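One protein chain is absent from this view; the other protein chains keep their places.
Our next item is chain A:
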Amino acid sequence: MLTAIVLLPTVMAALLLCVPRSAPRPLFLTAWVATATAELVLTVIVWAGYRADGGMQYETRARWIPSAGISYHVGVDGLSLPLVAVTCVLFLACALYAWRATRRVREFAALFLFLQTTCLGLFVALDLILFFVFFDLSIVAMYFIIAGWGHKDAAGSALKFFLYTFIGSLALLLGFIGLYLAADPHTFDIVELTRADPLAGRSTYGALVLLAIAVGLAVKTPTVPFHTWLPPAHTDAPAAGSAILAGVLLKMGTYGFLRIAMPVLPDAWRDYALVFVVIGVVSVLYGALVALAQTDFKRLVAYTSVNHMGYIILAIGAAGAVGADQEEARRLAVTGSVFQMVSHGLLTGALFLLSGVLYERGRTYEMSAYSGVAGRAPVFAALTGVAAFASLGLPGFSGFIAEFQILTGSLGPEPVATGLAVLGILLTAGLFLRALQQVFLGPLRLPVAAPGADRPFADIRVHEGLAIVPLLTLGVVLGIAPRFVLDIIEPASRTLLELLAR
């Protein structure tokens, strides 16, 4: 079942590439939307068949390179299932958003479908090498999306993105090999490694392996100071690419921490938990402050991602403070961090699609070029306002559910750090309100249209609405009735903390 979910988009992509380019545009787009819908339906079926407290499910294991201890091993549990679901939702939203795309549609659709395979594959992978392969393939696919369909300095940004995260992935590979060599018998299987805890009692070795893995994942997440590839990549990527980059690809880093670093290296994680707490707090505050200084809407949203990912790092760092006798609080923090991945995927995905709408109409992200847009495009303004308030952690939206759990859960184990991190929610409120006021409120002013082109600022079109509204609706649903997701996550975070306490 999972294999079908993972491979279906790539099969479809291959089929699309067999169709001649001269075929009518709607053919490709319909195929893309249909595949994304099928993926979502399949995920819903998996979700329906998933037992909340059943541990790893839908497992498949096949021999791949047995001589090196590598196998094709996939499965889902409470950590990965919500991410698989949010991935499918976001890819469907992007497919709908791109409904009026005209530039090399066949290749665009094929690349996105291939990217969907790599993202889903990564979240269900239970073998380090499989994880690594999907990790790297996602970078490759995203490189082509940014370089091929981006604007401004797309080639440069894409190259920077590729090289930076690729170097990170090499560090990751180094760490994986370290784990492989430490295990007896040698294996890359995550489940077996987790069970074996191969580096128990070998603190230096464990620390070095954790360092390699953490650097690799921190680049991807990204945390300060490894985040500088993010703003240019986002600014120059096409809107759908940004949405996937922020909504799904960033989660690969934090998911890696929860899936690999914490359960496989519990000793090292406990020893160095404070490092992650500090990195988390710095990312929260630094990301928010730098975002506050931005004048470019898309860069602003990009930096808030650094802020939001920082909360996750803070929470998983606080979860490592095993000695502090804060069992319930730490569980809340871990649950919150998984929920934050889901929530951030939906809300930031929506914000990037909205910024794409802004760019498509005004040909600039510069906020000072706009004013009073609410008068010309009230629906667009309302949606952006809702997305901004959701992103700043307003109750009633999923962001609050995540951040409340993270902050409430982290305060007990790490009071000083969390006390500082709380300021982040005030800063994000400030920066989003400033942005909303600049772009949407006040008297109407629009950017000077490109020479010769009269560009009326049209309100949200149907296909854009179909892409964005469901994301925000899900944000509200998760904000008001989060139980159906929390029921899935909570047993997994309990298991994770048990593994961490070994």
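Everything below uses one rule, namely that a contact is a pair of C-beta atoms (placed from the backbone, for glycine too) under 8 Å apart; a residue touches a chain by one contact, two chains touch by 3 or more; residues count from 1.
What we mean here is this: contacts and distances are computed from a predicted model.
Unshown chain, UniProt name, "FAD binding domain-containing protein", "ABC transporter permease", "Cytochrome c, mono-and diheme variants" or "NADH-quinone oxidoreductase subunit L"?
Looking only at the record, the undisplayed chain corresponds to "NADH-quinone oxidoreductase subunit L".
From the list A:Phe28, A:Tyr286 or A:Phe457, which touches the chain that is not on show?
The single option touching the absent chain is A:Tyr286.
Thinking of the whole complex, not just what is shown, which of A:Gly148, A:Gly372 or A:Pro447 touches the missing chain?
Looking across A:Gly148, A:Gly372 or A:Pro447, the contact with the absent chain belongs to A:Gly372.
Of the residues A:Pro198, A:Gly216, A:Pro238 or A:Pro482, which one touches the chain left out of the display?
A:Pro482
Of the residues listed, A:Leu441, A:Val477 or A:Leu499, which one is in contact with the missing chain?
A:Leu441
Looking at the whole complex, which of A:Ala93, A:Leu354, A:Leu411 or A:Leu500 touches the chain that is not displayed?
A:Leu411
In terms of residues, what is the contact footprint of the unshown chain on chain A?
Answer for chain A: residues 160, 163-164, 225, 228-229, 286, 289-290, 292-294, 326, 328-329, 331-332, 335, 372, 374-375, 378, 382, 389, 394-396, 400-401, 404-405, 407-413, 415, 418-419, 422-423, 425-427, 429-430, 433-434, 437, 440-443, 482-483, 486, 490 touch the chain left out.
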